[in-house]
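Inspection log for the structure reproduced underneath, given as structure tokens.
With one protein chain removed, the remaining protein chains of the complex are shown where they sit.
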Amino acid sequence: MTRFLKLLIRNRLAALGGAVILAVVVLALITPLLPLQAPNVTNTADRFIRPFSPGHLLGTDHLGRDLLSRLLWGTRLSLAVGASAAVIAAVIGAAVGIVAGYFGGRIDNVIMRLVDMLMAFPYILLALAIVAALGPGLMNALIAVAAVNVPFFARNIRGITVGIAGREFVDAARLAGMGHGRIILFEILPNVVPVIVIAMSTTIGWMILETAGLSFLGLGSQPPQADLGSMLGEARAALIAAPHTSVVPGAMILAIVMGINLLGDGVRDALDPRLRSGALTRPMPATSVRRETVPAPQGGGVLQLADLETRFEIGPRIYRAVNKVSLEVAPGECLGIIGESGSGKSVTALSIMGLVASPPGVITGGAAYYRGDDLIGAPYRRLRSLRGDRIAYIFQDPQATLHPLYRVGDQLAEAIRVHHSISRAEAEDRAIDLLTAVRIPNAESRARAYPHELSGGMRQRVGIAMAMANDPDIIIADEPTTALDVTVQAQILSLLDDLRRERGLAIIFITHDFGVVAQLCDRVAVMYAGRIVEEGPTGTVLDAPAHPYTRRLIACVPELGQGRRRLEAIPGLPPAVDRLPAGCAFAPRCDKARDACTAGDIALERAGARAVRCLFPEETLT
Amino acid sequence: MGGYILKRLISAVPVLLGITVIVFAIMALIPGDPATAILGSYATPENVAKLNRDLGLDQPAVTRYFIWLGNMLQGDFGRSFALNRPVLDEVVERFNATLILAGTAFVLCSLLGILAGVVSAARQYGWADKAITFAVLLGISIPSFFLGMMMILIFAVNLRWLPVSGMYAIYGGGDFPDLLRHLTMPALALAVVATGVIARLSRSAMLEVLRQDFIRTARAKGVPERRVIWGHALRAAMVSIIPVLGIQAGFVLSGAVYIEIVFQWPGVGRMLVDAILKRDILLVQGGVVFVAACYVMFNIVVDVAQSLLDPRIKT
Partner (left out) sequence: MTLALRLDNLSKTFTVGKPLFGKPKALVRAVRPMDLEVQTGETLGIVGESGCGKSTLARMLVGLIPPSTGSIEIDGAALDNADPAVFGRRIQYVFQDPISSLNPRKTIRQIIEVPLKRLHGMDRAARAARISEIFAAVNLREEFLDRYPHEFSGGQAQRIGIARALAANASILILDEPVSALDVSVQAQVLNLLADLKAEFGLTYLFITHDLAVVEAVSDRIAVLYFGTLVELGRAERIFNAPKHPYTRLLAGSAPVVGRPLTAPEGRETELPDPLNPPPGCAFAARCSRATDLCRTQEPRLTRQGEDQFAACHHPLEP
């Protein structure tokens, strides 16, 4: 709660809105105590007195009534009516929505059809019909405004509830013996309340506008009693002769509603966890780069990373996702990067072409040389012309990585046409060739399919075809088979292997699976907490791992054919990369660790084809 | 596609029936006796009874509903006693005027709103984003009737650029440029709120979409940024923008009631408010049912547009 308030106040606009609302509410509360003139006493001799006249700070209206007094009493009324309407609509709507969303099935169906029917009216028609039936009056206007807003709340809350009711903790609660009533009250409601609060805070301003509108039409508060809407309505006749009688209540409505909207946005931002972590920022076309020195290229390879450093800067925290990573890959070679989640393997891959989401990602050091040209910090145009043309990516989840609204053939054709000026028909033919090349049966008809019409394996073949579209030099595959079933994975891996042998591709293959690395990759680099801890030819690394982490990671993965056994677990957890210990990041979990391991930076020692970052390696490299 | 449209049309039938039931039920709540309301409190009991019989008000509610529904299906919405002409004639004539006003405002707010939202998202936290966000906030906070009054004061009274009110000039008007001059202010005033709502939603829909993996894919294959934003991202964002356009159409139609009053526009909203104040029940009933039915049809068009855009919706 205190954190919520802090967040709210940190947002300057929300604080401003809050201050306005607070002032208005306080004024409305103490109105009866203020030395104001009676709001409804008419004095036609003093009609239309201008503002700032003695005795009438804001002037008088067409009946000579003091505007300041009427304004404050009217504000009091408008606030009360708007807020009550919002609370009534929210409570009823939320109750209906939760019941419909939680129980689902026929109950949901019937309720939602009723809601749809109410939403089939432009809202004012329903409000007008209700007021027509009940007769004009402020109470009836309140009922009408609340009633027409119930369906909006119900639908909104139902959507949220359906999502929550499908979560596993609700199943867990049922298994723990909770009944429907308790689950709704203690499991669902606490998760829905923030949404209700957000919905209320963003609609309460709207409700005040709506009740004011009905009063403006003469259907709400009846003379002589005034709310802000009816004050405007009465002033309209004298708009030209005495504009101040309109401006005063109008400006007040504007101030109140704007204050509420500012505050409501602040509340929403503070309650929405995605915004809190800064996730709802759009990634820029290329990752930002902020580096001081540029390391020179060393060695060869078609692609070479030198001391690459990528960070995520979220608020005051700095996550060092990639920490001085150097790698190279030769034409026709497959390099595996293996590590657990958070080890920085995917971020390394995405940094190469500036695809790390930025903000919050920043490349803070190092270089990536493609045929001698540094890609980090290259102008966007250069980067774009290489992306997908010379260096292509295959991503993990083919469901999410293909555009859901374009046909797969068009997506393939686009990949070609953004780099080569060929006709649409040619590009389409080429797309079908590509689909055939990745062994999709009936390529011609599949080219016209949308991604959701294909199975996971077929979608990933499309992903591979897209990467192959311009015959690139390098393909970077980021866990391309993790989301797939094992039999489909085998098909995809053998396809990739064939393609690279046929076309002399260099592949950087990111995975967490030793089996996959062993079968596909020539060389492997093992990453832990943002750094490479070991590197070498796949066979030797797997047979005789030099780093204790590599050895123990291999040991704790069960392998098919070894039968039932107790696994050799690694105790503890990988470190958070915003609080890295000095020295070796694995030392706290390592049984060979000594004081020297945590004393200072440990270099990656190279010997021949292998390299290890350890003071006390398992194997002496030769 | 034809099958989908047919399916949507058929599914609209129960909604339309539901609308008539709801309207009828609300009107049945009216306390007192409509005949007394029509004839005034000095009417003789015989006359009241006769009028009740003529109006069919001595029948049970269910019978009255079906008589009313049956008549409406034959195009007979009854007679307005205050105007002494058939309800349907009056409603259709007035609805034409509303359609011109609300239709213009709807096109304006859809185009401006989406444009502002996309620009705002593409330049997140830039000056354009900040300016648009502020303008949008102002737009959704100002009561449209107050905005209309201020516009009259500034552009019609002080600057004398545009006419104060009405749809056509009383003398020598009636042509298209005259309509346009009269339409400008009310259409703008009406569009402002909906533009704000649509711009806000488009911005957040775009920000949501721009974080998706398929945008990264588009960038990874080298699609130029302009095309990423206006092609890949906007197309995906439209899936969540289009339903809101449907809802906003209802809000524009609703807002038209205020604007028609402020600008003396001879539309259906002003007619309804007058009818309520005069307790001209048949005119209210007929007007509400007619406009709601048109809105239902409009929403079918929105759904069809949505299904054309999104192949995942089963047609």
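As written, the chains take the letters A and B, and residue 1 is the first residue of each chain.
Everything below uses one rule, namely that a contact is a pair of C-beta atoms (placed from the backbone, for glycine too) under 8 Å apart; a residue touches a chain by one contact, two chains touch by 3 or more.
The structure presented is a predicted model; accordingly, all values stated were derived computationally and were not measured.
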{"item": "Visible contact partners (per top-of-document touch definition) of the missing chain", "value": "A"}
{"item": "Touch with the omitted chain, as defined above, among A:291, A:439 or A:503", "value": "A:439"}
{"item": "Among A:159, A:504 or A:558, residue touching the chain not depicted", "value": "A:558"}
{"item": "Which residue of A:190, A:223 or A:331 touches the chain not shown here", "value": "A:190"}
{"item": "Subunit A residues that touch the omitted chain in the full complex", "value": "106, 109-110, 113, 167-169, 171-179, 186-187, 190-191, 340-341, 439-441, 455-458, 485-487, 489-491, 493-495, 497, 512-516, 518-520, 542, 552-553, 556-571, 573-574"}
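Simple rule for what comes next: only the chains that are shown with their structure count from here on.
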{"item": "Cα-centroid distance, subunit A relative to subunit B, in whole angstrom", "value": "33"}
{"item": "Of subunit A, residues touching subunit B in the complex", "value": "113-114, 116-126, 128-136, 205, 209, 212-213, 216-219, 229, 232, 236, 239-240, 243, 246-247, 250, 253-254, 257-258, 261-262, 279-283, 285, 353, 355, 357, 380, 384-389, 392-393, 395, 397, 400-406, 414-415, 418-419, 450, 452, 463, 466, 469"}
{"item": "Parts of subunit B lying in touch with subunit A, wherever the complex brings them together", "value": "14-15, 18-19, 22-23, 26-27, 29-31, 121-122, 124-125, 137-138, 140-143, 145-146, 149-150, 152-153, 157, 204, 206-208, 210-225, 227-228, 232, 235-236, 239, 247, 249-251, 253-255, 257-258, 261-262, 269, 272-273, 275-277, 279, 281, 284, 288, 291-292, 295-296, 299, 309-312"}
